[in-house]
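Note that this complex is displayed minus one protein chain, with the remaining chains in position.
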C-alpha cells in the first residue's frame, strides 16, 4: 500500500464492526458510520456519512451491500441509509469495496464511474469463509442430531471448499465420513481425507447426518426415502439448495437451513478474511 | 446373560426413552413407566409401576435417580413418583441399576436389602460420556466465541478423559491447543496429541477459549486477569468448578456453565453407553 | 465397458504385476508378458508377445513406457523388448494405454495410427499418486531426521496435491506444520489444514524438516543458510527439483532425493490407481 489510507466503514452487522476495529488495530485511521445501535467501535471514529466520505480514501461497504436494492444493509444504523444519487455521489474519486454489489451498482448511474469492486468475489475470501461455514454446520449437527457425531455415519454432498473442511473436522471427531461428488478426481481426492467416496447414484443407504454443499438438486426423493426420523439434514447451499424439501417434508425428515454461517458463528474471523481480501485488492490495485 | 431378562425402565429424560427403545431393539421385552408426557417408546410396553415391577427382572432407574431425595427423577411422568417404602418394596428380589443412587438408597431401609447398583460408577460409562461432553463443549465454543476455533488459541485445564477428547477434536479443527496439568507424565502425554503442555503456574497468557475440566480452583484471578472480553470460558467440571467465578465476574469475563452435556446434546448415544454398562454389569453379576 | 475385454499387460515393475492380478481378480481374462524374472502373476496367463497381442483387446504398457526410447521398460523380462515397427505393428486395432508415452510414440510411425493414450495424464491418477508419495516422504523423514516428527517444525513448499496430503499426515503426527505457496487463496487454504502459511520470501527461519514439492527453485541459498546439519531436506519434485543442491552441498546440508515413491513404497495401491484410471478411460471411450 503506497500511502497511508483512511478507511471508512459503513453499515453492516457485527462483522463490519470487527472489520473496522481490526483495521484500526493495524494502525490505520478508521471512520465508521451506521453502527449507532451496536455500541462504540474500538479505535474508530464515529462520524456523519459526509464527513466519513470526505476523510476516507478507501470506503468499505457491507456484505451484502444491500438486501432490498433501496437501502444500505445497515441493521444497526440509527436511520436507514437510502441508496440514491446523493449517496453514490459521496464516493466519487474514492476506492470503494463492497460485498455482493450488483444491486448497489444498479441503484445509481454514478456507480458506473466510481467502479466499486466486490471483495466477495475474491477466491481467498471464499476459501476462508468455508472454515466458519464448516464449523457452524458441525455445531448445528452436534446440537440437533440426537447422538454423538463420534461414530455417526455422515454424508457430505459436494467436495469443494466446504466439503473438504467438513471432512477434516468430522474425521477428527471420529465420525464415519462419506462424500459424494461427480468428478472422478474428487472421488480419488476424498481418500487422502479418510473419506469413503460415493457417486450421487450410490446414495442408497441410511445416514445419521447429511450435509449438503451443492446448489443443485442432489438429494432427491430416492436418497431421502432411505433416511428416517433420526437423520439430520443440514442444508448449506444457497437457495434453492440441493435437498428436495417437498419430499423431505412429506417423509417427515428433519432439515435445518444453515446459510450465511460465517457472519453468524464467527463474525470476528469473518472480518479478518474480508480485511485480508481488501488488503490484497489494494496491493494489486 | 444366562436367562432372557425383561427390563423395566422407569422415569428419567429422553435418554432413558432411547435406552428402553435400544434394549427392545436388541430383542428383550421392555416395560416403561414415567414417560407419559414424552410420547410412546418404540418397542416397549407402557405399564403401571406395579405391573412393571411384577414383570421385570431387571429394573433401570434414571440418572440421577433422584434430584431432591423425595421423588424419582421423572420429569415426563404424568404424576410424581414418591421415594418411600412402598416404592422400594416393589423391587425386592429384582436386579436394580440406577445412576448416582446415594440419595435413592437413603430414601428407604428396604434398599439395603435390594442392593441396587450404580451404573454411573462404571469406568466405561465415564469414558463414553466424555465423548458427548467434548462435542457439546466444542459446539458451545463455536456458537459463543466470536471467531473460528480454527486458528484459535485454546487452553484445556486437566488432561483426563474429557481433556483428551477435547484435544483430539480441537486439533482436528486446526485450533492451537494448549493444556495444563499437574502430573509430569500428563504433560508428556499431551505431545502425542499435538498439544502444547503447560503447568498451572504457566497460565500467564491470553487465550481465545478456555475449557475447564478440573473440579478444583485451577483458573484463579492470576490466570483470569490475562483474559479479555473476547475470551470464552467454558466450565465443564461439576460445581463449584475450577473457574473463580467471582474474579471472572469482576473482570467482566464471559463464562458459560456447561454441565450434564451427554444427556442434552446426545441422549441417543448416552443411552447406548448406559446400555453397554448395564449389559456388562449383568454379564459380570 | 460394453464388451468383456481381455487385457494384455506387458513389462514394467511389481506395480504392473499387481495391476494384472487386480484386473484378473475383477473377473477379466488377463495375459501378461515381461515378468519372467519376477515370478508368476495370480490369475493371469503368461504368454508370448504375439499371443498376448492376438488375444487382448486392451493393451496396458508400463509407467514409464520406456526409459531409453529403444526398449520397453521391462526390468523383469527374460529378454529385452525392442521398440520398433515390428513391436508397434502387434497393436494395430487394439486399445493401447501406457504411462508417459511420448518416447514410445516416437519409436515407430505406426503408433500414430494406433493412437495409444497416456493414463499418466489422468487427473485422478495424479491425485491418487500423491497419497503414496506423501506416505513415502513421511517414512523417509521418520528414518532420516534424528528427532521425532512429533513436535518437529516442518515446512512444505507448494500446496498442491502432495503438499496437502503431507500436511494432513504431519498434523496427525503432532508436527508443527508450515507451508509456503505463492497464491493468496492457497495461503488461506492452509488454515483449514491447521497449517501456518508463509510466502516464499518468508522462509527465513530454521526448520527441522523441509519437504519440497515444487519443480522450480523455491529453496535457494537465502532459505538454506538458515538451516543446520540436523535439518533434513526431502526433494519430491522431479529433476531439477526446487532445492538449490549446490548451495545445500556447500553448506553441508542433508538432502534426500525422493522421486517415484508410489511404485517403490506402495506398488499394490499404485496399481489400483492405474486400474481405476484405465477403467475410467474405457468407460469414457
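Note that the chains are named A, B and C in the order they appear, and that numbering of residues resets to 1 at the start of each chain.
Keep this in mind: a contact is a pair of C-beta atoms (placed from the backbone, for glycine too) under 8 Å apart; a residue touches a chain by one contact, two chains touch by 3 or more.
Predicted model only: the values in this text are computed from it and were never measured.
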Message = Given that one chain is not shown, which residue among B:42, B:82, B:112 or B:184 touches it?
response = B:184
Message = Going by the contact rule already stated, which one of C:147, C:222 or C:240 would touch the omitted chain in the full complex?
response = C:147
Key: Among A:29, A:75 or A:194, residue touching the chain not depicted   = A:194
Selected residue (touches chain absent from view) among C:131, C:234 or C:248 = C:131
Key: Residues of chain B in contact with the chain not shown   = 122-124, 126-128, 130-131, 134, 161, 164-165, 168, 184-185, 187-189, 191-193, 273, 276, 280
Interface with the unshown chain - residue positions in chain A = 150-151, 171, 173-175, 191-194
Task = Write the list of chain C residues that the hidden chain touches.
result = 14, 18, 131-132, 135-136, 138-139, 142-143, 145-151, 168-169, 171-174, 230, 265-269, 272
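Note that in this section only the chains that are shown with their structure count from here on.
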Query = Using each chain's Cα centroid, which is most distant from the centroid of chain B?
reply = C
Query = If you average the C-alpha positions per chain, which one ends up nearest the average over all of them?
reply = A
Self-contact between copies chain A and chain B, residue sets same or different by half = same
Inquiry  = Can you work out the whole-Å distance between the CA centroids of chain B and chain C?
reply    = 50
Query = If you average the Cα atoms of chain A and of chain B to get two centres, how far apart are those centres in Å?
reply = 35
Message = Show the residues in chain C shared as contacts by 2 or more other chains, in ascending order.
response = 191-193
